[in-house]
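Okay, structure first, notes after.
Missing here: one protein chain of the complex. Every other protein chain is in place.
A and B label the chains in the order they appear, each numbered from 1.
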Amino acid sequence: MIHQQQLQFSTRGRGTFNISREVDDVIANSGITQGICQVFIHHTSASLILCENADPTVRTDLETFMKKIAPDGDSMFQHIDEGPDDMPAHVRTVLTQSSLSFPVNGGRDTLGTWQGIYLWEHRVHPHNRKVTITVMGE
Amino acid sequence: MIHQQQLQFSTRGRGTFNISREVDDVIANSGITQGICQVFIHHTSASLILCENADPTVRTDLETFMKKIAPDGDSMFQHIDEGPDDMPAHVRTVLTQSSLSFPVNGGRDTLGTWQGIYLWEHRVHPHNRKVTITVMGE
Partner (left out) sequence: MIHQQQLQFSTRGRGTFNISREVDDVIANSGITQGICQVFIHHTSASLILCENADPTVRTDLETFMKKIAPDGDSMFQHIDEGPDDMPAHVRTVLTQSSLSFPVNGGRDTLGTWQGIYLWEHRVHPHNRKVTITVMGE
């Protein structure tokens, strides 16, 4: 059995957005009890992470870390057509995930207690982001 | 066909642990000859990597690299509730993998000669880590 569904998210600019509930709803709708779930984002300047979901400073610190290793407007970058956050957004995407996969069991996700699914918008300005969720199993 | 099995690993604190044999046993038990294998870790301060399995200094150097870009106790981090290795563990997890996927063929993994599956414990102290392996195919 395969269940595939596309979702749209409007981000508010750079930052992390918990999409766990939306993903769980798709798994529930799929009717699949055991298998895998794949969450895919169709962009190169926003990405996906599984991240600690209790203390928001974890995600603040991830921003700080990324700003340190790939600073906006850094002179090492030539690809600056869309602004100082353009190339850092591509770097952050390549260092994180465009696709997350995890097991489905008992008709639901099997994420750890502290694992949340986050869409990470890397551009400073708001964007519409397309995500496709595929559940495969029985 | 789907085969799903959960494993527990007791780490000895920060470091890499080769779990290739345990994963291979699950593939063998699955009876699946062709398809994919997904290895998933249910934590946000330990992760998975496919890494060179011959010279242990490769994994020593990976520790050195991570300590350099995300140093324990660095003043850029606010999330320090559980100690100086707390936030660096989340950063390392986000930069590596919570889920590894690879092809299964001939009833076994198809990893390259030098590819080993490693559980990377990022916390300084020992932890119990839960991993789920899902094999799908025919």
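Basically, a residue touches a chain if its C-beta (ideal position, glycine included) is under 8 Å from a C-beta of that chain, and two chains touch if they have at least 3 such contacts.
For clarity, every value in this text was computed on a predicted model and none was experimentally measured.
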{"item": "Absent chain, residues of subunit B that touch it", "value": "34-36, 49-52, 55, 57-58, 60-62, 64-65, 68-69, 95-96, 100-103, 105, 110-112, 114-115, 136-138"}
{"item": "Interface with the unshown chain - residue positions in subunit A", "value": "2, 4, 38, 40, 42-45, 69-70, 76-79, 81, 87, 90-91, 93-95, 98-99, 101, 130, 132, 134, 136"}
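The criterion applied here is as follows: only the chains that are shown with their structure count from here on.
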{"item": "Subunit A and subunit B: spacing of chain centres that average the CA atoms, whole Å", "value": "20"}
